[in-house]
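Here the structure is laid out as structure tokens; the discussion comes afterwards.
All protein chains of the complex are present and in place, except for one that has been dropped.
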Amino acid sequence: MNTQLTIFQVLIILLPLLGFVVAILAPKQMKKMYVVEVGIMFISLLLAGILFFTKILNHSEELVRYNFTLFSLVLNGESFNFLVDLTMDNMTVTLLFMVTLISFLVHFFSLEYMHDEPLKNRYFGYLGLFTFSMLGLISTGSIMFIYIFWELVGLSSYLLIGFWGYKDEAASACSKAFITNRVGDFGFFLGILMLFITYRSFDLFYIFGEVANGQYPYGSELWLTITGLLLFAGAMGKSAQFPLHVWLPDAMAGPTPVSALIHAATMVAAGVYMIVRLFPIFTEGAFLTIGLIGGFSALMAATIALTQLDIKKILAYSTVSQLGLMVLAVGVGAYQAAIIHLMFHAFFKAGLFLGSGAIIHATHSQDIMDMGGLRKKMPVTFYTTLIYSLALIGFPLTIGFLSKEMILTSSLVLGNISGNYIYFIFVVLTSTLTSFYIFRYVFLIFFGEPRNHHAYEHAHDFNIFIKLPLILLAALCFFFIFTFNPITLHGSYVTEVLFRLPSILLPQDVTFGFLSSAAKETIYTEEYMHTMHSSELAAMLTSATIIIIGIGTAWFMYMKKKLVPKVPDGFIGKLYIFSQKKWYIDELLDVTVIKGTFLLATVMSWIDKNIVDGLVNLAARITMILGRFGAGFDKYVVDGLVNLVAWINGGLSMFVRKFQTGKVQTYVTLAMVFIVIFVMYIFSN
Amino acid sequence: MVGLNHFLVLSAVLFCLGLFGVITRKNAITVLMGLEMILNAASLNFVAISRYVTNAADGQVVSLFIIVLAASEAAIALAIVLNLYKNFYNVNIDEINTLKE
Partner (left out) sequence: MELFDLFFYIFAAIIVVAGAVTVLNKNLIYSAFALLILLSGVAVMFFLLGAEFLAMVQILIYVGGIMILVVFGIMLTGQIKSVPVRENFLYLLIASVVSGLLCGLLVTGITSRPAQFLTSVVESTSLRSLGNLLIGKYYLIFGILGVLLLVILIAAAGMARNNRE
């Protein structure tokens, strides 16, 4: 049976790749090939659904693994097998189902949205490639393969963001995304290397086991913290945490369905998924850093979203903010809150993006100043967007309420246990701002007087391709699909079955204030569970207050007083500008990092040109001088020797020539000389 | 007592004098004179040995032959010298060297 499940899994992953190949390799004449790709995607979705139900209902306690050796090496006398690893636990099948579902809805939406696009085959092919990469990322238990698919996801997002590459902003945005991701991936790779050096394996479950037995890198907890933080750096890049968040707003230059798929639901979630997967590795110091970075990113992004005028940018910063909340949730130890919020957020954020896509398609503009009063013209869009917004702020009866609850509660619990309320404060402030800005979004777009009459005239709801995804996602935003208890997720199948890490995977002697390996049912300490029960009520009341304050303020500003977004006067105005200019982070990065890199490149170029080329020229000059020496040597010494021989020869011959006097007397003399010598020789013997 | 050796020494000295004359002299006729001296030394040698060693007259016969040869050779030599003088107006053998080049 396990083999069958694995086959399902492999098919689900590889079908979108097939779709990619089919769509990319289609000849120019077959313009409708993308339909095949959409069909393949649908099949993949069906298979994912079947797999999900099969696994959850029949084999929910099992961890299905399959691996084969791709190649093996011998390192220092030990043999090392590089395994291709396929892992399936409940979290994997759930996420497979979610990713295929959202991907298919985006495909469906794109059939109408990209109707006028000439390069549709390529677009759908890239979507297939992206889906394949994402599915592969969540299906493997080998950190090296996570990294491989991580990079593939980055590549796909580069291709998709830069799809309209003839636009300057898209071209620079896709490079920015890729490079910022690379910075994070550098840390990620260093983390992988640390793991490999220490544990000689890429298998996560093996590593967890080793860590639980007390095998730390270089034997110290500090190095384990550093490893965890290096791995988290990758998540910072992918999930757009401060300071690597700068690529996400610029990535809005891509098509809106792409933004819905990648930057709401899936790719940015890969980072959160990764740190949830690697949860047993993190130490107390790592959790502290993760929580703080997550919280700060959440708050910062929320403040920026307050003043943005581009509707997609508002949603982009909202995504950064929500991702920050997920990261913070991991930082306070509530990994279930993080991954559940990830899944729920995927639904309503994708819906928000698709809704904005419909608005853009209708009004042909992304500027909020061009909109207003669209409620009457685009009712479906209005109602679904309203539902998504309520889910985002955590309104009761929505799924957002459930997951936001968990995050609020766990941050409050950590505050109660350790006395450190910073996380709770981050969450509260962020949530307040969230309710404000998203209803600013809603009020300014759908209510009030239309500010751009031409756009208003042409706005209308579209056909089934647009409406169906919106309605389906809106339906998923209600609680009853996931639990029967509208108040909390405790005891529901979501927390008990779907997202659960086995307790054996924790390190042995650890208590971070909330984690303990001694407990049987969960990995949390008794104290933690106690505090959780008592904090729930407080968290709920806080959440209600936040919602009222947020919506109330937005209603007051934009409905009652009918304010239009503009820069206010005085000190508030300075804050407004600061927020609208995205805290000047991009400018800061430009001055420091980018100019620094260019300076380094200039220095290197100077070195290359002067020193390296100088060395080459020097070598050339030396060769020339040596050549002159050689020539001189040849001319004077070698030729000199030859001339010497000739001169000797001449001298000798001149000398010998004198014997040829032509006179007999001389010959006689010579003969006599030799006779004398001969006779003397005879005599001496 | 004069023995064979004395005669032989005498002929040796005569021979060397003749050699010196052949080598040294520049005039063709004087070279011829030296040559005559050498021949004479040889024939004296022959006669002396034939007298002291054997009792026969072989040496004398040889000397006779030598005289004949010397005469004929002197005749030819002088004929050549006269021809040389006719052509070069000079019997100095140093200057008769057109064949050398």
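Letters A and B mark the chains as written, and numbering starts fresh at 1 in each.
The criterion applied here is as follows: contacts are C-beta pairs under 8 Å (C-beta built on N, C-alpha and C of every residue); 3 or more make two chains touch, one makes a residue touch a chain.
Small disclaimer: the values here were computed from a predicted structure and weren't measured.
A.B. asks: For subunit B, which residues lie in contact with the unshown chain of the complex?
C.D. replies: 1-10, 12-21, 23-27, 29-30, 32-34, 36-37, 40, 43-44, 47-48, 51-53, 55-61, 63-65, 67-72, 74-76, 78-83, 85, 91-92
A.B. asks: Please output the residues of subunit A touching the missing chain, sorted low to high.
C.D. replies: Against the left-out chain, subunit A lists 669, 672-673, 675-676, 679-680, 683.
The criterion applied here is as follows: only the chains that are shown with their structure count from here on.
A.B. asks: Averaging only over C-alpha atoms, locate the centres of subunit A and subunit B and give their separation in whole Å.
C.D. replies: 125
A.B. asks: If you look only at subunit A, which of its residues touch subunit B in the complex?
C.D. replies: Interface residues on subunit A, with respect to subunit B: 660-665, 668-669, 672.
A.B. asks: Which subunit B residues qualify as touching subunit A in the complex?
C.D. replies: Residue positions touching the partner: 19, 22-24, 31, 93-94, 97, 99-100.
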